[in-house]
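Quick one: the structure is below, questions incoming.
As you look at this complex, bear in mind that one protein chain is not there, while each of the others sits in place.
In this document, chain identifiers A and B correspond to the written order of the chains, with residue numbering beginning at 1 in each.
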Amino acid sequence: MSGEFIAFFILSLFTIGGAVFMISFTRVVHMVVSLAFTFLSIAGLYVLLEAEFVAVTQVIVYAGAVAIMMLFGIMLTPHREQEEDAGRAQKVVAFIAVAAFFLIAFFIIQGTTWDPSVHHFTEDNTTMIGKTIFTQYVIPFELVSVLLLVALVGAIILAKREENDSE
Amino acid sequence: MDQMVENAWLIPLFPLAAFVIMVAFGRQLKTTAAYIGILATLASFVLALFTFLERFQEGAETFYQPVHWFSIAGFDVTMGYEVTQLNALMLVIVSLVSMLVHIYSLGYMHGDDRLPVFYQYLALFTFSMLGLVISPNLLQLYIFWELVGVCSFLLVGFYFYKPEARAAAKKAFIVTRIGDVGLFIAIILLFWWTGSFVYNDIFNAVENGVLEPWQITLAAILIFIGAVGKSGQFPLHTWLPDAMEGPTPVSALIHAATMVAAGVYLVAATFDLFAASPTALNVVAYIGGFTAIFAASIGLTQRDIKRVLAYSTVSQLGYMMLALGAAGLIGYAAGIFHLMTHAFFKALLFLAAGSVIHAAHTQNIFEMGGMWKNMKVTGWLFLIGCLAIAGIPPFSGFWSKEEILLSVYHAGRMDLFWIAVLAAFFTAFYMFRLFFVTFTGESNLNHKPEESPVVMTLPMIVLGVLAVVAGFINTPWNPVLGEWLTYGMEGELHVEAPAWISVVTVLFSLAGIGLAWMMYNKKSLSRDWLSGRVPALYQLSYNKYYIDELYDTVFVRPLRGIGIIVNWIDDYVVDGAVRLTGRITDSVAGLGARMQNGQIQTYGLVTVVGLVLLIVGLTVAGGYYK
Partner (left out) sequence: MSEALSQVPLTSYLLVGLILFSVGLYGALTKRNAVIVLLSIELMLNAVNINLVAFAKHGLYPGITGQIFSLFTITIAAAEVAVGVAILMALYRNRGTVQVDKMDLMKR
């Protein structure tokens, strides 16, 4: 058993464990923290997959920005000590549906013959991404920047508008 | 005037035009409507009279003008008109009486808000009745037959705000409808067997032996059932007395002179068919005879002036049927003759009764009395009518009734003969009971009755004159009308009958009058010497033999019971199924609406379930690229 395998085992365990804890915790803050744990573990998985830049981005954006934003969202809105779930019927149905989906996807994954070959990136990861983005994907990149701007403005308007009204 | 017959089709169209005009202008016409109606019927009458006179000439042929209507499965169905002796006579009678009633109504209905409506109905009726008479085939006849039924319904229910009038209108419609079903079946059967609706085709088929005897009998009896319904013969007579709830001019026109005579006319018009079936003739004769005596015996005890006249009408129609059925060709002539005279004197009686009611404001004869003093004209005319219907010479009723009795005697039907004589006795009695109670003695009214205006008395006078003289058109020694009516028909017309018959029948009538005089005028005989001794008989007659109650028990209640059951089934089974469908749909929709709960998570869940099902389905089915 190689070191990579052990690393994958531990990281995936953390990833899934964090997700499951997030679902089963009853306090919101605990949920966010456990999810941040999951995000970090996923960053580790990215490293295993030779995607260092993505891993770093994951840490910065998810474990950093998104988790903090969520904490702000939680702090600024009311939350009970014990978070309620949906009705029992809905939970059961949702569970059955999700389980069915899981099983189907699982058997599809298991049943597919994957190409066993492994691609190894020879160049530096960040360099490759930079080159590709600014050549092949420059238009999507610019669009995303516009989208981010719009999201920024939209978020500000949404969050502020009522304040003006109430004054 | 040679072309008059060919223009006979115009006769019914005048009242139709009047009807259309009146409907178009509605109630704003006020009394103008009456003048339109009078003019139209006058035009019809004049035309009908000329047609009749032309037809009356020696050797005039039946005029028949068919117009192609439609073809179906190889059969040509025609409409058209024909002028035979019979319907030429009928045209005159109908248009004359109709015209007189139109005039009379101007006075009788004076001040009624719905006068234009009344005249609309009258015009429609006149059109329908004339159309009925002029029809050369059974289909056309049936259409008009139903139309007069509708008019009768409308006019009986003219005072629809009175519950009795409503009930009477419904009864008149439904009871005659029972008979109409018979006629309808007969028409269908005849068309099936002979392939034609036209009288002449059917008669030819009968003559040429196309029809089996049983077919003829069946068709004739079914036609007679229609006639029974229309002419108020037993057992469908119950509607006619109730129909007296309508305005009195209507009773005179529809329920005395014309429409109820349509049954007799129908039998006469299809007489060739009846003549081929002795059984059918017997049925006609015995039903007629029974109705004559039966209705007369009810008339003895009724207290409503119009009801007495109604039973008298039923009785007289029975007479006509009796003559038609019992005595062959001469009976045919006698029946039609009586139909004519009866139309005159019964219309006269009804109009006079209407005049009396107009003055007395009541229909109960025992609340009147002593009207003679104040209503000389009406009184005299009523007396003429009574004498005519009682069969006192030389009034018209004498000649026609005499003719019937002679023909029946000549045919050797002694049972029917004595029934007829007895009925004549009853007739004389109840008519003069009516006369004496109404016009003589002390007045029971708390106001002074006034003579009706000229517009009402004038038509009565015309009818009165006719009631006196109309009989001379067909005397035993010179049967002009009979010979003319039966022109071209096979059979013996001249009868040699013993003179004592006339004497006996007149004596019977006089006895009836005398009895009535003793009981109701002289009061030398107690009014209830018979009813006091045999109260059962009186009750039986007064309650019309409980026929209405019998029908109520035998037909109406069981039918109503069935109706309740069926209604229940309809309410709970049929409607239940409908409601169940509705409720299922509703609950399914409710389910759907509950799913539409605005919960985004539920929507998401449904989406996921749908996705899973889709994948499973595609997997099981093998996907798109199987």
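Methods note: a residue touches a chain if its C-beta (ideal position, glycine included) is under 8 Å from a C-beta of that chain, and two chains touch if they have at least 3 such contacts.
All of these numbers come straight from a predicted model, not from anything done at the bench.
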Key: Residues in subunit B touching the chain absent from view   = 596-601, 604-605, 608
Note = Touch rule applied to subunit A and the missing chain gives residues 2-5, 8, 12, 15-16, 19-20, 22-23, 28, 31-32, 35, 38-39, 42, 45-46, 48-51, 53-54, 57-58, 61-62, 65-66, 69-70, 72-74, 76-79, 83-86, 90-91, 94-95, 97-99, 101-102, 105-106, 109-110, 114-121, 125, 128-129, 132-133, 136-137, 140, 144, 147-148, 151-152, 154-159, 161-163, 166
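In this text, only the chains that are shown with their structure count from here on.
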Query = Roughly how far is subunit A from subunit B, going centre to centre by Cα mean, in whole Å?
reply = 96
Request  = Write out the stretch or stretches of subunit B touching subunit A in their complex.
outcome  = 601-602, 605, 608-609, 611-612, 615-616, 619
Key: Of subunit A, residues touching subunit B in the complex   = 86, 90, 93-94, 97-98, 100-101, 104
